[in-house]
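Yeah, one chain of the complex is gone here, protein chain that is, but the others are all in their spots.
Entry: chain A
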Amino acid sequence: MIELRNVQKLYRSGGEKLPILRGVNLHVEKGEYVAIMGKSGSGKSTLLNLLGTLDVLDSGEYELAGQAVHRMGKGKRAALRNEKIGFVFQQFQLIPNMSVYQNVLLPLTYGQKRWSGKRAKVLHLLKEVGLFHKRNQKPSRLSGGEKQRVAIARALVNEPDLILADEPTGSLDEETTENVLQLMEQVHADGATVIMITHDLEVAKRAERILLLKNGMLKEMANEAAYGI
């Protein structure tokens, strides 16, 4: 599903280029559930942005579903994002002046794919995440957990192969975290590949595999000690 080979990413600061990812290699099979851990500033989000084609790598190769992302232009990357990837962010990233329904519908507005029964699809997903009754409300009227469930519904609406979650439980309480993690597990059980960025070991343990990003390099985490806890 995902193949990263010797990926480098530089961070530009005051005319200086500092490496944030130094030769990252990653292989993720279709349908895997992977957690990536690392300390603040270790480059977790940078890596997620690269995987999500939101950013471009400075060197190395990236293949997603057999397509060479590193050779793609902006347009193709946007189309790939729309067709194959669903995002779940820590800050939910919902558009504040659009309703819950409109937010979930948004990915179906873009891309080349012609969707039939868009409305039914969105409403079905909202039922699945338990927010059908709040479909006409603005995100500001929702709790953190509800916002994240809307974000998950939006991530799933275009039936992506890959779900990228950046600290999806970072802003939630324990009970809501559990609900969101169950939803993620459901998504995974339905066949999607899930890559989740987190700094919470308990959350990461729910994944099939845990990777650790340290010093710009990605490694399999053998035990808790490796994370330095």
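In the analysis below, a contact is a pair of C-beta atoms (placed from the backbone, for glycine too) under 8 Å apart; a residue touches a chain by one contact, two chains touch by 3 or more; residues count from 1.
As a convention for this text, contacts and distances are computed from a predicted model.
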item	value
Per UniProt, the name of the complex member that is left out, chosen from "Cell division protein FtsX", "Hydrogenase maturation protein, carbamoyl dehydratase HypE", "ABC-2 type transport system permease protein" or "Ger(X)C family spore germination protein"	"Cell division protein FtsX"
Chain not shown: contacting residue from A:N49, A:Q137 or A:S171	A:N49
Touch criterion as defined above, residue of A:E83, A:D161 or A:E178 at the omitted chain	A:E83
Residue of A:L18, A:A68 or A:I95 in touch with the missing chain, whole complex considered	A:I95
Missing-partner contacts on chain A, residue numbers	49, 52, 54-55, 74-75, 78-79, 81-83, 87, 89, 93-95, 97-98, 102, 106-107, 109-111, 154, 158
